[in-house]
Each structure stands twice: as structure tokens, then as C-alpha cells.
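Notes for the one structure printed next.
With one protein chain withheld, the remaining protein chains of the complex are depicted in position.
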Amino acid sequence: MADQNYFEDVAVGQKLPPLTIAPDKQQLVKFAAGSGDFNPLHFDENFPMLKPMGLSENIVHGRFKYAQVGRAVFAFAGYKGRVQRFGVSYRGMDPLNKEITVNGVVTAKRQEGGEHIVELDVWTENADGQKTTPGTAVVVLPSRE
Amino acid sequence: MGEQVYFEDVREGEEIPQLKKNCSTQQLVLWAAGSGDFYQIHYDKDFAQRTGLKGLIVHGALKNAFLGQLLHDWVGEQGQIRRFGCSYRGMDEPDQDILCRGIVTKKRSEDGRHYVELDVWTENPDGKKTSPGTAIVTLPSRA
Amino acid sequence: MPDTETKFEITDEMRAQYGVDSAPWTYEVTTTSVRMYARGIGSDDPIHYDVEFAKAQGFRSIVAPLGYIGTPVYLPGKNDPTFGFPRREGGPRLNIPFRGLLDGGTETEYFDYICAGDVLAETSHLADLKYRETGRPMLFVTNESVYTNVATGKVVVKQRLTSIHM
Partner (left out) sequence: MAQASSVVTDDMRALVGVEGAPMTLEVEKTNCRMFARSVGHTDAIYYDEAAAKARGHRSIVAPPGFMGTPVFHPGQAPTGPAQSRGYSIPYKRVLNGGTEYEYFPENGVICAGDTITARSKISAFEETEGSLGPMLITTRETTYTNQDGKVVAKMYGTTIQY
């Protein structure tokens, strides 16, 4: 866990430390175990639904990428912060064993009802720089005041 | 679960009701989740083949657990599994029938408990016993 | 092969189901389920594994990673065998003709942390339907789930899930 971020120390335009992962099949099977999503789309190369969906190989769970975005947002909030909301849409598929990087940037800071709120753009991108999972997050940070 | 079986109703040499299984690749991943065994030979074909296997294989411990189900479903609410297990003698593949069977080998009463001993095993479509084992259960008595 | 023959139409009857809550279903958050999810996403943050550490940081127990809102109680025949979610009485009936299914998006609103030991009651309702016929036909179904902590009676999470049927 990185050091705690405080509201005053965060600037609009500031980037989140990138988080890179290249999930293999075992990782996705562990994710199936953790999430309860046992769709063979993510682990069975002979799954009959691959072809009708235009896929030639297994793909990473969208919710796995969401959870990776969640890791980055959670790390930004720290144990003393609180994530109010975060959401993504799944715009591109990622195959197994390929690098996926979670990025984020602070887009706004505001105070509301005594809370110190930071807004972020967050996304995963593939090795070609395509944003496969774009989204936003709202985080409450502690204040130094 | 069916009707309760009683100690008096069981004969040595009698076969207990069979349990038929057929593991999809999804079931093997479910088992990985249930057991915590994430070894890739059970869901990653390339990995399995790199280790010299023909393809994916069913977890031995899953077949063992199938025998646990075979016995649990047989002994009913009032019976108890005291001991069960098997050796792993042959590999089973996904999408093939695995037949779980058991035969009563011995009956005895001791210290007020009514024990039934069994040979149990899983068998592949060729009739080969891939996981032979034994079990001891207790059954209620009509007495 | 794209499924271009199948057509779908959003009817008033379907729209009438917006906001109609399902019966509640129980979701459980346990130490092993939190750890398994954390392993599943590859996190090594002790806040998701070590109960004593999490308590020392002021939490009730280990903290559920973002994205994990507990495991639905699984009863054979009553839950979907692939996804685990409950197949409830009174849920939306859409008779979707497409076999392909993709995740379209996830949005989660948190009102509190979720920690091991929490038991949540979840109700869900249909929130939105969108149908697109340009190119390959796609139906976007958005469901909203509301999770209430059974012990405190407080809503802790709202989550909107969009699935794409094609």
C-alpha cells in the first residue's frame, strides 16, 4: 500500500501510478473462484459460444478489469479515504496473457457537505494504447486540516 | 435423498445405488474453486500437454469426493460415513462418464454401532476402475 | 457468424417492469470469500487478508476489494449454475432471443465499506433497456441492485450492471 493521499496534496491533472497486469488462465480461474462467474468464455478454448461471438480465443472477464480499476482507485483512496463510486464500460476485449495497464487522472477537486471529494478518469488500456475499459471514479480523501 | 436404509436390510455382496458423473470443463473449474486446487492440468489444455498429458484430466480428489457423495446419498439421514478413500490408478477426462459404485463387503456390530464395510470405486466408460477404494459407514438398526 | 436474423422489440410491457423490485436474496461476505476474491484479482494488500491488520486500521474485519459485494447464497436449482446469481420469482421476464452475452458496464456506488462478516440483502430491478439494430443487433439490459446490510438496515451499495445480448 502506497502512502496515504490527502486532499490538499492532490492536483487536477495528477496521474495515478500505472498498474500493469497480464492475467494468465490460472489467474482468471482464480477470479472465477473469487467472483462466482464461471463462464467458460474465460477458460475453455473449445467453448462453443466463442465462434458465434466472433472470438478466436478466451477473453479476460470485464469484471476482472473492473476489479483492477478498483485496485488502483482503492490504492489512491488509501485506508483513510473512501471510494464513493466507480464505474466503467467494457468497450474492447482483452485476450489472456497480454498486458493490461490501469491508468487514471484527477479531473476535479471539490468540497461538499464537509467532505473532500476528488474525481478521476480511470481506464484500462491494452498494449496498443486502446482504452478497453474507460470509466470514472469519485473518492473522498482525508484532509490535513 | 431416498428412503433410509437400515443395517438389517443390507447384505454382504450387495451393490449400493450407483452415481453417474460426467465432468464438464466448467465443473473442473468449479472444483478448483471449491477445493482451492488451481493446478492448471485440470483446465489449461496447453499446460496439461506440456506436462506430457494427452489433455485435461479430472482431479483425483474430485473423484474421491464423488465417492463421498455416493456414500452420503446411500447412508441417508441416520447413517454416517466413518471412513472413505481411494487410490488414484487411472486418469479420467472431462466430458466422459465416471460411474461411482460400491459393494458391501462386510457387516459387523460393535459397541452399539452397526458398521458396514464397502469396496467403492469410480469406473471409466471401458469399465476400468480408475479410483478403487474402501469405506466404512454406520447405519441405523431396526432393532 | 453474426446473428442478424433475430430481431427484438422493446414493448410497453417490458418498460412497465422498470423499477419493480425483486424479492431480496442473501449475499454473504466471509473471510475466505474476501481472500479468494483478492487472490482472484492478484492483490497482495494485507487489508484484504489479515484480520488483525485490518482491525488495526480501524475496520471491522478484512475489507472486500472494490467490485466484490459478497457471494449469493447458492441453492441448487435456484441459482444460475454458471454465474451464481439467484433466479428469482418475480424478476423481469424479457424472453431475450440472443444467445451471445457480454458485459457492457459496471457502476458501483458505495455508502460504506464492505467487510468480512457482513450479510447483505440484495434486491434488483430492471433499470433500462436499449436496443440497437445498426450493424449486428444488440440489446443492452441494465439492472440495478441495492444491497442492504442486514445487521444495520442501511443501504451500503447500489450497483448497475449492463449486459449486452447479441
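Per-chain numbering from 1; labels A, B and C assigned in written order.
Here is the rule we go by: contacts are C-beta pairs under 8 Å (C-beta built on N, C-alpha and C of every residue); 3 or more make two chains touch, one makes a residue touch a chain.
Because the structure is a prediction, the values reported are computed rather than measured.
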* Missing chain: touched chains present in the view -> B, C
* Structure fact -> Out of C:Y74, C:F98 or C:F140, only one touches the absent chain, namely C:Y74
* Using the touch rule from the top, list residues of chain C that touch the missing partner. => 28, 30-33, 35-36, 38-39, 43-44, 46, 49-50, 71, 73-76
* To do: Determine and list the chain B residues touching the chain excluded from the picture.
  => 1, 21, 27, 30-31, 33-36, 60-62, 64-66, 68-69, 71-73, 77, 80-88, 133-134
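Here, only the chains that are shown with their structure count from here on.
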* Structure fact -> One chain pair leads in contact pairs, namely A-C
* **Distance between the centres, which are taken as Cα means, of chain C and chain B, whole angstrom** => 35
* **Centroid distance [mean C-alpha coordinates] between chain B and chain A, Å** => 42
* Asked: What is the distance in Å between the mean C-alpha positions of chain A and chain C?
  -> 17
* Structure fact -> Among all residues of chain B, those touching at least two other chains are 26, 33
* To do: Among the residues of chain C, pick out those that touch two or more other chains and give their numbers.
  => 36, 82
* Name, in rising order, each residue of chain A that touches chain C in their complex. => 1, 21, 23, 27, 30-40, 49, 51-54, 61-64, 66-68, 70-71, 73-75, 79, 82-90, 135
* Structure fact -> chain B residues touching chain A in their complex are 24-26, 29-30, 32-33, 38, 40, 43-45, 47
* Would you mind writing out the residues of chain C in touch with chain A in their complex? => 1-3, 33, 36-43, 45-47, 57-59, 65-68, 71-72, 81-84, 99-100, 102-110, 113, 160, 162, 166
